[in-house]
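With one protein chain held back, the other chains of the complex are shown just where they sit.
Each chain gets a letter, A and B, in the order it is written, and its residues are counted from 1.
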Amino acid sequence: MLDRLKRPSSYLPILSLILVLGGWEIVGRSINPLLFAPPSAVVGMFGELMATGELQAAATITMQALFLGYALAVIVGIPFGILMGAVPRFGDILQPYLYAIFSTPRVVVVPLIIVWFGIGFGARLFLVFFWSAIAISVNTAQGVRHARPDLVEVARSFQASRVQLARHVLIPGATPFVVAGLRIGAERAIVGVIIGEMFLQIVGLGGIITTGSSELIPAKMLCAVMVIAVLGTIIVTALDLVEKRLQSWRGEAA
Amino acid sequence: MKTRTKRDIRRDQLVGVAIFLGVWEVSAQLFDKPLLLPPVSAILAALWDLLISGELLTALGESILLLIVGLFVATVIGFVFGTLIARSKTAYWMLNPYFSALFVTPTIALVPLVLVWFGFGFTGRVLVVVLAAVVPILFSVASGLRDAPGDLIDVARSFGVKGEIPLLFTVRLRAALPVLMAGLRLAAGRAVVGMAVAETYLRLGGIGGLIKSYGAVFQTDYVFAAILPLSLLGITLVTIIARIERRLHWA
Partner (left out) sequence: MNDTKSDIPAIELKGIRKTFTLSEDRNAQKVLALDGIDLSIRQGEFLTIIGPSGCGKTTLLRVMASLILPDEGEVIVEGETVLEPGIKRAMVFQTFGLFPWKTVIDNVVFPLTVQKFDPSEAREIAMTHIERVGLERFVDAYPHQLSGGMQQRVGLARALATGADVLLMDEPFGAIDAQTRELMQEELMRIWEEEKKTVVFITHDLDEAVMLADRVLLMSRGPGKVREIIPVNMPHPRTDYDVRAREEFADVRGHLWHALRNDLIEQRAEEAS
């Protein structure tokens, strides 16, 4: 274990973390607490929020919308994407709209969402679900469409039926794209839930940022941001690992 | 399976759009709740009004300015730090975790902090765009430089190119260009989001501000009308970069 620590890849991040935290602490103490907060204050706030249960409650609310929204996005997105890929006409017609929605920053769509869904769980869920589902669909469709024609020919030469073709060629070939879509969809979901909580219904972790802002308590804001950053990192890293595992057959040529 | 030409696709898409807009118009008129679903005609009218009054162009101008400045600064910072972590293992191990963390943190979550530190000014808004866009550029620069084109370096050296900086510019950056463009494309998309976020949250200016102010008074037709140019801005920017990216792909 100690040997591991001697490696630069281990001690340098720790070193830089110490430096950053140290510098932050020093700078933080000298600045007006209404503007900035040192790590000690953030940790203190973290403790406070945990003690009152506020942080856990907020995290739960965030997780609910995030996981439910993402799950729905996967359940709807993958079949929809397969349909878009298998019926090129359908996919082509739909593509401009999906792309337009995808390219529109959600912050500006919030007023519309409020008009349609009001301010509540449903609205926030939509914000998570819809954009995540689009990412998943589009990538899945791409995977289905970009079946390698040479391998399709190989399968045909061995008289594979359409079902066998799908099972042995199309689906495995599409898997990398689907998995990439799932990862992108997850990233979009995270952003979506935070937007909803900061603008639509002030609850959850995003809500703590907003309240921290209006109460002029930077420590609160920083605390919530930290938690979100950590959560985001965990989710994305987990998905990265899954993606790599599922692609072990690709080797270097990914 | 009959192959579909680009013309077939365009034709289908246009027909699709025409039908879509037609259905929208008719159902919006029948539904008669302009607040929830403004008819296409109302949206177009609102768009026209925004154009004539100059509101749209002013707002668009402010947005594009913010976008360009933000992307420029993000590119510079991205290049500097990207080169740094590509060439120095120490720098990589010390700085990379923060860049990764920044990448996965929704820009929106950082905005209140920027507000507290920089207020409602232009600097703050630029910072938001930079925070949104810098990491993809940084990572792509680092990635592009890391995969050094060994042979090409030798070729350059044999023709008398001496020193790291000249080598950097003559060979490395050029070889890394495709990866850079991919990163820039990703950054552009995020920059547009950052720009919209900054305008909505930090100051009611630009397109973001326009949408928000009409949203606040529930003029849904104007909201739609203002969202259109914003989407187009994002799509156009990303498409341009994607085109350049495709041209650069010699592999």
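By our rule, a contact is a pair of C-beta atoms (placed from the backbone, for glycine too) under 8 Å apart; a residue touches a chain by one contact, two chains touch by 3 or more.
Fair warning: this is a prediction, and the values are worked out from it, not measured in the lab.
Undergrad: Which of these, A:R89, A:R145 or A:H168, touches the one chain of the complex that we don't see?
TA: Selected residue, touching the omitted chain: A:H168.
Undergrad: Touching the absent chain: which residues on chain A qualify?
TA: Touching the chain left out of view, chain A contributes residues 150-151, 153-161, 164, 168-169, 172-173, 175, 248-253.
Rule of thumb we're sticking to: only the chains that are shown with their structure count from here on.
Undergrad: Between chain A and chain B, what's the gap in Å when you average each chain's C-alpha atoms?
TA: Computed value for the inter-centroid distance: 18 Å.
Undergrad: If you look only at chain A, which of its residues touch chain B in the complex?
TA: On the chain A side, the touching residues are 8-9, 12-13, 15-17, 20, 34-36, 88-89, 92-97, 99-100, 103-112, 114-116, 187, 190-191, 194-195, 198, 206, 209-210, 212-213, 216, 218, 221-222, 224-225, 228-229, 232-233, 235-236.
Undergrad: Show which residues of chain B lie in contact with chain A when the two form their complex.
TA: The contact residues of chain B facing chain A are 4, 9, 12-13, 15-17, 20, 35-36, 89-90, 93-98, 100-102, 104-106, 108-110, 112-113, 115-117, 189, 192-193, 195-197, 200-201, 207-208, 211-212, 214-216, 218, 220, 223-224, 226-227, 230-231, 234-235, 238.
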